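A single protein chain has been omitted; all remaining protein chains appear in their positions.
After this line comes chain A, so read on.
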Amino acid sequence: MIDADFEFLTRFLHERSGIALSKDKAYLVESRLLPLVRSHKFADLGELIGRLRFGSDAVLAEEVIDAMTTNETFFFRDKVPFDRFTEVMLPQLIKARATERRLRIWCAACSTGQEPYSLAMLLKERAAQLPGWKIEIVATDLSPTVIDRARAGVYTQFEVQRGLPIQLLLKYFEQKGEKWEISPVLKPMVQFRTLNLLRDFSSLGRFDIVFCRNVLIYFDERTRGDIMERIARLMAPDGYLTLGAAETVIGLTNAFAGHSEHRGLYQPSRSVSPQPVLARIAG
């Protein structure tokens, strides 16, 4: 790929999705975009980028963003955040919200839905501890294609075998030929929406738990700090933020403080002010 094409693509992705693509990621561009080159029958990557430069093919533009931002994921990915959800976050919040019996959870980069559905399964398994509770899981992603897949909740045999215990597969999925579909008892627990983290998301409301894993790494430092500060303003003061295993708030923002006992788990700092009314209206 010639330098001018790479520079154009870097600019295009940054403007549309906020992704900061460094020069050492050129290999990623080729591996992610070559399937599109083939499916659109372009001669090479240069021709695809040429079409993108022309600016009239909105479908292609969306496909390129999808290809560059869609991440492989699986049920109960990394395990630890889900253990903390059941062992730390839920017990504390069940106690703290005993009167209002309401809990709101946001999966900020849900990809094809495995993360929110994993949380929904854990909540269903604990239904006896949560009688009369209203629990909402809001799951968002940049890509409409990915959100459509998440909403459909249909997964391949490979996808349901990585991280998902067999008992949960039997309990919360229906076999449809060679695919497995999330059961009707689980699907309504998750609301899926398309959302660009670069834009204002204050209208989503207040959350007790935010999972924002493996997405901030794609943004530059300033953007990362800005997104985290805006997330902090949406959170209950005793809420919890979970980042990806390789992500941290350190050096990016003071809006969150690390949990004293659990690495990778954060809570809003006491000094964070709520979302300013003017900013909310302006959004």
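Side notes on the structure shown:
Assume contacts are C-beta pairs under 8 Å (C-beta built on N, C-alpha and C of every residue); 3 or more make two chains touch, one makes a residue touch a chain; residues count from 1.
Here is the rule we use: contacts and distances are computed from a predicted model.
Not every chain of the complex appears here, and the one that does not is recorded in UniProt as "Response regulator", selected from "CidA/LrgA family protein", "Ion-translocating oxidoreductase complex subunit A", "Response regulator" or "Carbon-phosphorus lyase complex subunit PhnI". Touching the chain that is not shown, out of A:Thr86, A:Thr145 or A:Gln161: A:Gln161 (per the contact rule at the top). If you put the missing chain back, the residues of chain A touching it would be 74, 79, 157-158, 161-163, 165-167, 169-170, 175, 178.
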